[in-house]
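Input: a single structure, listed below in structure tokens.
Removed: one protein chain of the complex. Kept in place: all other protein chains.
Lettered A, B and C in written order, each chain numbered from 1.
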Amino acid sequence: MSGNTFGKNFRITTFGESHGKALGVVIDGCPAGIDFDLAFIQSEMDRRRPGGTSIGTQRDEKDRIEVLSGVFEGKTEGTPIALMLFNNDQKSHDYSQIKDIFRPGHADYTYFMKYGIRDYRGGGRSSGRETSARVAAGALAKLVLRTKGIEVSAGIRSVKGIRVEGEFRPPFKGPLYTISNEKDEEILSLIDEAKRNKDSLGGVVECHITGVPAGLGEPVFDKTEALLSHAIMSIGAVKGIEFGLGFKSSELYGSENNDQMDEKGFITNNAGGILGGITTGEEIIFRASFKPTPSIARVQHTLGTDGIVHELEINGRHDPTVLVRAIPVVEAMSAMTILDLLLEDMKYGG
Amino acid sequence: MSGNTFGKNFRITTFGESHGKALGVVIDGCPAGIDFDLAFIQSEMDRRRPGGTSIGTQRDEKDRIEVLSGVFEGKTEGTPIALMLFNNDQKSHDYSQIKDIFRPGHADYTYFMKYGIRDYRGGGRSSGRETSARVAAGALAKLVLRTKGIEVSAGIRSVKGIRVEGEFRPPFKGPLYTISNEKDEEILSLIDEAKRNKDSLGGVVECHITGVPAGLGEPVFDKTEALLSHAIMSIGAVKGIEFGLGFKSSELYGSENNDQMDEKGFITNNAGGILGGITTGEEIIFRASFKPTPSIARVQHTLGTDGIVHELEINGRHDPTVLVRAIPVVEAMSAMTILDLLLEDMKYGG
Amino acid sequence: MSGNTFGKNFRITTFGESHGKALGVVIDGCPAGIDFDLAFIQSEMDRRRPGGTSIGTQRDEKDRIEVLSGVFEGKTEGTPIALMLFNNDQKSHDYSQIKDIFRPGHADYTYFMKYGIRDYRGGGRSSGRETSARVAAGALAKLVLRTKGIEVSAGIRSVKGIRVEGEFRPPFKGPLYTISNEKDEEILSLIDEAKRNKDSLGGVVECHITGVPAGLGEPVFDKTEALLSHAIMSIGAVKGIEFGLGFKSSELYGSENNDQMDEKGFITNNAGGILGGITTGEEIIFRASFKPTPSIARVQHTLGTDGIVHELEINGRHDPTVLVRAIPVVEAMSAMTILDLLLEDMKYGG
Partner (left out) sequence: MSGNTFGKNFRITTFGESHGKALGVVIDGCPAGIDFDLAFIQSEMDRRRPGGTSIGTQRDEKDRIEVLSGVFEGKTEGTPIALMLFNNDQKSHDYSQIKDIFRPGHADYTYFMKYGIRDYRGGGRSSGRETSARVAAGALAKLVLRTKGIEVSAGIRSVKGIRVEGEFRPPFKGPLYTISNEKDEEILSLIDEAKRNKDSLGGVVECHITGVPAGLGEPVFDKTEALLSHAIMSIGAVKGIEFGLGFKSSELYGSENNDQMDEKGFITNNAGGILGGITTGEEIIFRASFKPTPSIARVQHTLGTDGIVHELEINGRHDPTVLVRAIPVVEAMSAMTILDLLLEDMKYGG
């Protein structure tokens, strides 16, 4: 633990405080000989970047990837790949407002209780900016998965309870990357209203993984759902996850929920592509619930390091919702998990 | 991976097919000098055992724990503790009905695809019986946690959509161990009906963990929610998990969802006791969704190892729902996860 | 850590105090479909057993393997394999002599300092009997390696400084399993003399591994020598290890030590089959140095748990040397290490 490493076979270690000199990720266990498509990796970074969408914050983080090792003549070498994001503007921040105050809904209080130290620079490791390193590594995992015909796609299923129906047919389109765009107007006006009210919104992201062969996943403790849940629940704002019919399956009879088979295979996919923790060969389907962004400009009451109650308004430009930017993060964590299971399975002849 | 080991510091490895000679668990990393209360551990086993409740199956599995190592003069030694459950009746089963057929909703098909081998003896490692080893190890984890004032309790929050309201005040009472007993009659008649219809039911188990100090959990990938989700989603029938307000928080404004603080600490606990993956010192709260038991006696269509569609009626005595027996399993996995995080934290002076 | 698990892909966890109810090993990650040759595994156990050779102790430990899980219809299932050794005579021992005294050269003192508990029953986990679980698991690893043409063999290279020359041509013959039998008489008389003097002897075991493909081993920290050293130095009485020319290469010029190549490959194998931590395809060769058995019947001075100096004579039948019985242990640890690296490599297409 100590928590900054993920995966067993495709194994990443991330580092960097949100407002420190740099963030980065070291990837160990990537197969040798993979075409290292830096343009694709950078394009994934851009999907996560604030300002990449009209509803995000207006900060101009570049998130430009630098490759320090593990790639030679355009191909992965089998050695560790270090990808870096340097912060050019780290000195310009003013933290006086939050220096000694625990922001509600943030990790400020809990980190202070854990380490006895207050790194007040924008959340340190608990900042959403930490996820940029995941997206970089996840983009490489996607490149490896593609050589096996596996694709990972996510879109927005609901925003503050407004649920979007319709078939899951990626790629999804902006500005919201909803699964169908039928309610985009309604949602955008809700987001706009929240912004005006100095408030924020959450929602649900749905992810599908196609092309996964039957037989991935490890029995008992490392079931595919268990590892994907570990991966997705490690994303800051996620507070719930469900596979296939998920919570709804708890309301059905077994005879309704079981996926029967005919000569073509499974007739339904209520299980979301996983039975007994092992993939069935059907699409893997899950949904992750994001809480509303905790950074809001409304007055809130909270404690400071002095043990006294303070009134706090968090100024600055905040995303009213992180949902759109969370999509590539969900995809990245999923891609790395599936690649890890694939490599695990290959040990035994795949 | 290969999936039969759980935990890093309090580390268990389980083994045993459901109808093999024995099931067991080896626990490595349990502190030395803990009073090994075998009667308590056995009582936890009895909570999981079929026939332990009026609604369970009528099979008479004894689940009697045998201690093979690691305990000396009534105390743990710091060396690995092996706990065994011998199957006395392993030879009496008749598997002819399911020998070459993949039961819907079970792992029969996926295990066959993974290993190329069909162990048709009652599900092998994917059987619910596998969880008995978890309960044994979890009971020991509970004993260790108690020396720190930490308690883990779970109860039934809903059955097939019938939700039970009321405050969470363990211990819960039978026959259903619902969080309040107000709807027990309604639920029991629903279960009875499902039984008559050869069908099965799922539901939702809620778990609270009290006495957890602030500061447990590891940043980024090993957040408390991530590890608990890994733990709970590894239980066979679980298809969803949520913390605090969970999926509902995706429907709230940030100003509604954030937990503000006053001089006494957190005013609300929408976060379910975890912020940024680190415990807040409030109760940890989560809910796990169980699908209906896949073993039903109704006619179902499925494939066999011969690639041909078969009609299948699974005879024998099946639980119409595993919910009640799942409660100690949820508690066991939670207890081990929290103990693991506690030991991790103690490295740094706790 | 906590130390009772070895390996990453072929992963064993052992348990059991030397005089407890049972010893055992759980093997996770063994490929499915391997012929489980129990007779071979038992024959490996017999090589390690005291009384299996004329120079060993006369105790009659049966070391009869019982298989509890993971094997079905004669083949491995891919699920964890639990192998057990039950102690039938556990109650007959008299420990009064050593109950409160730390035997010199044993782990009695250090275990007491670590755990604060004195399990005086014959050494507990630090007993040589613990290695029986390793031999059982290692025998299975050998079976898997054989399907790939890899063989592991060890023999005695020296006893108390009497070095045996000659080519390494297994299988070696009794009673000493020396690499050549030319000095057996001299060595046997030395052992006999030590026995009469209530003393003990050490020596050097040499191990060769053939059929290993080039390219196994992981760069930097998990070099083949590093993992094999970890494996072999974890055997109780081993205090040194060297590969290829080993310590002698520190006395040569680079021009003498470098293995040059011609069209048939490496001309020499001073490196012992490993360069930069990765196997060359040549024989892997190493030697492990065993200290003399610490259990001797001569008077020794030592502390007791009372902090007072005691005179101690350890009565009972002790091996004057563990060397012969250590051979299958060295082979077992080597086989598991190489299999682990082989599985690691297979992830990437082998």
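Side notes on the structure shown:
By definition in this document, a contact is a pair of C-beta atoms (placed from the backbone, for glycine too) under 8 Å apart; a residue touches a chain by one contact, two chains touch by 3 or more.
Since this is a predicted model, take the numbers as computed values, not measurements.
Only one residue from C:L201, C:I284, C:V330 or C:M346 touches the chain missing from this view: C:L201. Of the candidate positions C:S43, C:N88 or C:T110, contact with the hidden chain is made by C:T110. Of the options C:L227, C:I284, C:I327 or C:M346, the residue whose C-beta touches the omitted chain is C:L227. By the touch criterion stated above, the residues of chain B touching the omitted chain are 9, 29, 31-32, 78-79, 219, 343-344, 346-349. By the touch rule set out above, chain C reaches the unshown chain at residues 1-6, 8-9, 14, 102, 104-107, 109-111, 113-114, 125-126, 130, 158, 160-161, 194, 197, 199-204, 214-223, 225-227, 229-231, 233-234, 236, 238-247, 249-263, 265, 267, 271-272, 274-281, 289-296, 298, 300-303, 307-309, 340-341, 344-345. Interface residues of chain A facing the missing partner chain: 2-5, 9, 11, 13-17, 20-24, 26, 28-29, 32-33, 66-70, 72, 75, 77-82, 114-117, 119, 121, 124-125.
Heads up, the rule we're going with is that only the chains that are shown with their structure count from here on.
At the interface between chain B and chain C, two copies of one sequence, more than half of the residue numbers in use appear on both sides, so the contact is built from largely the same positions.
By the count of C-beta pairs in contact, the leading chain pair is A-B.
A comparison of C-alpha centroids places B closest to the centre of the full protein.
Between chain A and chain C, the centres computed from C-alpha atoms are 46 Å apart. For chain A, residues that reach two or more other chains under the stated contact definition are 219, 344.
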